[in-house]
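Note that one protein chain is taken out, while the other chains of the complex remain in position.
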Amino acid sequence: GSNGLLVRSADTNFVMNIHGYAQVDGRFYLNDRETANDTFLLRRVRPIIEGTVYDKFDYRLMLDVATGNVTGSSAANNALIDDAYVNARFFNQFQVQVGKYKSPVGLERLKSTADLVFVETGFATQLTPNYDTGVMIHNALFNTPVNYAIGIFNGAGDAGSDDLDVSDEGKDVVGRLFLQPFLNRDVDSLRGLGFGVAGSIGHHNGPLATYKTAGQQTFFSYSTTTTANGSQYRLDPQLFYYWGPFGILSEYVLSSQEVRSTAAGTPPNARFNNTAWQVEASYLLTGEQNTFKTINPLHPFGPVNGGWGAFELALRVQQLSLDKDAFPKYVTSTSAKEATAWGVGANWYLNRNVKLNLDYEATSFRGGSKVKNAVTAHEEHVILSRVQFSF
Amino acid sequence: GSNGLLVRSADTNFVMNIHGYAQVDGRFYLNDRETANDTFLLRRVRPIIEGTVYDKFDYRLMLDVATGNVTGSSAANNALIDDAYVNARFFNQFQVQVGKYKSPVGLERLKSTADLVFVETGFATQLTPNYDTGVMIHNALFNTPVNYAIGIFNGAGDAGSDDLDVSDEGKDVVGRLFLQPFLNRDVDSLRGLGFGVAGSIGHHNGPLATYKTAGQQTFFSYSTTTTANGSQYRLDPQLFYYWGPFGILSEYVLSSQEVRSTAAGTPPNARFNNTAWQVEASYLLTGEQNTFKTINPLHPFGPVNGGWGAFELALRVQQLSLDKDAFPKYVTSTSAKEATAWGVGANWYLNRNVKLNLDYEATSFRGGSKVKNAVTAHEEHVILSRVQFSF
Partner (left out) sequence: GSNGLLVRSADTNFVMNIHGYAQVDGRFYLNDRETANDTFLLRRVRPIIEGTVYDKFDYRLMLDVATGNVTGSSAANNALIDDAYVNARFFNQFQVQVGKYKSPVGLERLKSTADLVFVETGFATQLTPNYDTGVMIHNALFNTPVNYAIGIFNGAGDAGSDDLDVSDEGKDVVGRLFLQPFLNRDVDSLRGLGFGVAGSIGHHNGPLATYKTAGQQTFFSYSTTTTANGSQYRLDPQLFYYWGPFGILSEYVLSSQEVRSTAAGTPPNARFNNTAWQVEASYLLTGEQNTFKTINPLHPFGPVNGGWGAFELALRVQQLSLDKDAFPKYVTSTSAKEATAWGVGANWYLNRNVKLNLDYEATSFRGGSKVKNAVTAHEEHVILSRVQFSF
């Protein structure tokens, strides 16, 4: 079926589902002063095996074998495995999940990347950890009016993933509280409202994250003499609201990290607070119900049956601001102090398995190098397109 | 069954097939002056998931997890994924394929590597691109009397594969026209005749390909001061002919590339035209129908039922000629100007899933280093053996 191969034992205590998805992107920069090349690329190619054993243990294994996703990874196969976890569901209000999976901080981060409204995630998501390894107690993340999660993880850096903590002993405590007060109520206009706050606190040493535009060009890096060294915390108030064909998702993230510099003439210890926010709205022209999860077209595309699939328009505004005190001594000379971006997108869901994205995003910078061909020397104007198929 | 696990929805609109194949090779060089080591190796290990969603969308995902196939790859996981594409088949004469797959240039290249007559592909195939990422319009490559394909790809180098274009903005336009005029006619002796021409034109910067013997020893490399820089084109007239147990496959390839040299005393810009041809004939002793596709033994091997499988003998002659003007300034001092090879092979198809290959190939060189232990100092005599199992 449209959900891949699904097999169930007669008593339904054992379930296995083999499926997956692939994203083939085209990236085209509208001015040729860009340092990045126009390219086709495999952005994500993710075979998935998931299921249940002995009725109460859910597991999930998801690989990513695409090159386009290799960012922020130093360990050999680190980028290869995204999910590898088991969730013991003896008590719905007290589930225990162990392994590697998305650290429950960012809201857009917790969306399946197969369900993203825009081709690339936003600035706020860049300040949140990605797939991390650890133990979490929770009652599922979106299923009930009051969703909680608290866990201990290796502690991945901003937008980073982590199989193995090679750089420090410090672990992250991660917590999230998310409310959907009208989830089971008879108020159509409010049922799709969810809001909450998440955060992490821990201790990190080692390399620091870089930050990127929608076109995946790096506009901010710490200098090589600056490393993470000390406590880190994140705070992430977040909100979504879906009503009929309309949807909005917004979050703000503060990521604060103690660093150490070995450069001469630079105070060795400092703490920098980087912040980002994003607001993303979308509207389904063809009357489907908008949702945080997967959008299912009412009339799959087919010249014979006359269906056209679902069409969606989207708009996003976002900003990432680096700590002013980091400039100029702790950062590379090509780093911008702030990036502000807006984008528009048009999505065509041909059916449950095939989806096309077309985005235009414009990013402007404050600070950074103005040298010809520097990323920050001019606005970035990029067309991002995607063909996504799931199986 | 012999084609792996195949599941179909009741209405056949959804199909999933999980299968794959592995090749375990033995390479033995007949004189010990070779620089390469005799070795067992995993040449290809390829799990495959393919199928159809919503009746009209075919997809295919094929990984290669064997070390023996890691050639010409610089990007991290680039060698890991071969196929990742979706093909929209609303109109048979106008299919649209998007993703990563074999660039439709070389004829032998378009054969499944599970169906190769010889253990290693020929010289002409080395001048064609391998798996590339892009968009193609086509009416399938071998199914009709007139097969066309035209596409735009990142543009992989000779024998190269490509997930992501990191070295240049230039894209390749690739085209192929292949005729099988008697495919649906009542002329047995001509039904298996196919011929055509394919080519690519584009713009490339960056590293250039090296060329290898059947024994996978490099006999030609450009010097490190020479890089691709400018337009490239390929021309590939090609032909096969199958009649009963007999088969022949032949092609000629011209690969022409503008290069730039940064070496002192060398003209900075040049264009080099490298050419190769190969002729490969095979004969099935056990009466099976020879074909470009998979050979199916009439009587699977089994001591009980008395079957012996299928036996095939094969012969190949081939030559790769580098542009004379590249010597000596643009190439390494150990590079040969020309390699000429002949080989004989015996294949045993035990059943549809298990196949043994045994080849002997001899390669002689014009030019190149004559220093003791240099690859080009003497003829290469190599035994290549393979156990292939598919599932």
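Going by the order they are written in, the chains are A and B; count residues from 1 in each one.
Simple rule for what comes next: a residue touches a chain if its C-beta (ideal position, glycine included) is under 8 Å from a C-beta of that chain, and two chains touch if they have at least 3 such contacts.
Given the structure is predicted, the values throughout are model-derived calculations rather than measurements.
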Of A:Gly26, A:Pro104, A:Gly134 or A:Gly160, the residue in touch with the unshown chain: A:Gly134
Task: Just name the one of A:Asp168, A:Glu258 or A:Glu379 that touches the chain not displayed here.
output: A:Asp168
- request: Quick one: say which of A:Phe14, A:Phe28 or A:Phe142 touches the chain that got left out.
  value: A:Phe14
Residues in chain B touching the chain absent from view: 1-2, 4-5, 18, 20, 22, 24, 32, 37-42, 45, 47, 65-68, 70, 73, 79-80, 300, 302-303, 350-354, 387, 389-391
Query: Since one chain has been left out of the picture, which residues of chain A touch it in the full complex?
result: 7, 9, 14, 16, 18, 49, 51, 53-57, 59, 61, 63, 75-78, 80-81, 84-86, 88, 90, 98-100, 133-135, 153-154, 163-169, 171
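In the analysis below, only the chains that are shown with their structure count from here on.
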- request: Could you give the separation in Å between the centres of chain A and chain B, each centre being the mean of its C-alpha atoms?
  value: 38
